[in-house]
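Removed: one protein chain of the complex. Kept in place: all other protein chains.
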Amino acid sequence: MKRVGVVDTTFARVDMGAIAVRALEATTSHLKVLRRTVPGIKDLPVAARRLFAEGMDLVMALGMPGRAEYDRVCAHEASQGLMHVGILESRPVIEVFVFEGEASSPRELAFLARRRTEEHAENAYLMLFHPERLTERAGLGLRQGFPDAGPVG
Amino acid sequence: MKRVGVVDTTFARVDMGAIAVRALEATTSHLKVLRRTVPGIKDLPVAARRLFAEGMDLVMALGMPGRAEYDRVCAHEASQGLMHVGILESRPVIEVFVFEGEASSPRELAFLARRRTEEHAENAYLMLFHPERLTERAGLGLRQGFPDAGPVG
Amino acid sequence: MKRVGVVDTTFARVDMGAIAVRALEATTSHLKVLRRTVPGIKDLPVAARRLFAEGMDLVMALGMPGRAEYDRVCAHEASQGLMHVGILESRPVIEVFVFEGEASSPRELAFLARRRTEEHAENAYLMLFHPERLTERAGLGLRQGFPDAGPVG
Amino acid sequence: MKRVGVVDTTFARVDMGAIAVRALEATTSHLKVLRRTVPGIKDLPVAARRLFAEGMDLVMALGMPGRAEYDRVCAHEASQGLMHVGILESRPVIEVFVFEGEASSPRELAFLARRRTEEHAENAYLMLFHPERLTERAGLGLRQGFPDAGPVG
Partner (left out) sequence: MKRVGVVDTTFARVDMGAIAVRALEATTSHLKVLRRTVPGIKDLPVAARRLFAEGMDLVMALGMPGRAEYDRVCAHEASQGLMHVGILESRPVIEVFVFEGEASSPRELAFLARRRTEEHAENAYLMLFHPERLTERAGLGLRQGFPDAGPVG
């Protein structure tokens, strides 16, 4: 049995945490999910660390930064914090950020958030249960939420 | 009984610390507040860490960066420091920054500082006493100080 | 008796360390100052940490970044390093940087460096001996080296 | 016998990990390679740290950031994380990043990825087995993937 933490935000405009929990639980019955929600993306790193303290093998951190320049700075700070936590814990933190500016309509934003979250959940599953399958896909130009770029050469 | 630290600055143009203390104490009688004030936002991270050493369960760090480009750099450095402290302590640091440039008049600045601080105090309360209520609000596009963006999809 | 470390640079164009030592010693006789000088602002963080290892309760780190874009990057790196040291030591590091570009003449630069250093020395004194007086000044829009912005609302 | 970890991504559009493994194994029979693959470059630092925990003497971290501004930010974050891991472990992490924007065609991109990876593999070999040969090449303006700049003066 592996344990995956999921942490998302009240700032996001899509319930990304619920999508992640469903997608993770659909991968296998050998995985247990624990979910937390915090106000904003800058609160994700501490929440991730606390989830690791509760025994998680991997944490998915989900957020939806806004369109302003300041939101990009916040996302950068949150990303660095999440990486710091992963390094200190020596366990994977999968960052799933969807920027509002990536989508041109609310409908597209909701679609993108769902798809990216689901594809990262699949990655979480592979990292924990079948890392060799990731190596089989090395260099294939895979993307989460958008069409794959594909390999070159 | 939970303990919350509040640290603000003499640089800010609104007494954000007093607002935070009142808002926190209004949430519940099961919460004790300890307040400190430092000169500027770059002094917040060390003060936050010292508050944790005094047994705080959560720290609210309040500041009001100015309008210049340099102020944005200082805010970025202070944010990274606050995140570092939260990660080291594995306890939440709620950053409440109000940029002077967000408001178009002194009156609006004072209003924004009060409202954002109060809404973050509410978040602090929920994180400590009712984290499940945050999960109920996941993905609702909540904002502090400005109208909520609301959910999409 | 409290101990304050002062570290400045040979890069600066004003002897900021001497100003800091005099200003600190003028505040009270219950304070002992130890001074070090390093070549440039990037050398301040290690020097600050070494001063803490010698028992300082607080360190003032003084520097004067130049006008070029690259100088701003160096100042950013030095600031992050100083914050890192403060967090690791859980003791205050007061950063006193005067950018050459802040002043329009050598005379103004010298005046600004003196005034900002003296006002930060006053802050160091308050932090160590009368922290409650800082809380009395919370939200007053205080500035170091320039006129105070004052409170709003 | 020295042990080298190789970690690459499914995001990259060239199988850089396979190129690295072959190039490393071609240098000497006194070197054992362990390979891992993660989704994207932000996952490299944790994977590198885990490889060190499995006894690696050096880790090569391979990635291919995209063309967008956001990809540059991600690469910066990943680079800082990799450096952090190297510092914590006191063991070398060789970062091999090929930016899509460096090449003007898929063919050139594939060529650049191969060449840069192979030349960094040669560096890994020298760092582990013949560090004195690197000193012989000090200041020669060597480049990986592009023609050497050569020495001046």
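Observations on the model:
Read from first to last, the chains carry the letters A, B, C and D; within each, the first residue is number 1.
Quick note on the criterion: a contact is a pair of C-beta atoms (placed from the backbone, for glycine too) under 8 Å apart; a residue touches a chain by one contact, two chains touch by 3 or more.
Being a predicted model, the structure only gives us computed values, none of them experimental.
The missing chain lies against subunit D, touching residues 72, 76, 79-80, 83-84, 86-87, 90-95, 99, 120, 123, 127, 131, 134-135, 137-144, 149-153.
Although one chain is not drawn, its touching partners on subunit C can still be listed: residues 8-18, 35-39, 42-43, 45-47, 49-50, 53, 66, 70, 73-74, 77-78, 80-81, 84-85, 88, 106-107, 109-111, 113-114.
Going forward, only the chains that are shown with their structure count from here on.
Think of each touching pair as a link: the shortest run of links from subunit B to subunit D has 2 of them. Distances between chain centres, each the mean of the C-alpha atoms, put C farthest from subunit A. Two copies of one chain, subunit A and subunit D, form a contact in which under half of the residue numbers belong to both partners.
Averaging Cα coordinates per chain places subunit B and subunit C 25 Å apart. Computed centre separation for the pair subunit A/subunit C is 41 angstrom, with centres defined by C-alpha atoms. Under the contact definition stated at the top, the residues of subunit B that touch 2 or more other chains are 80, 84.
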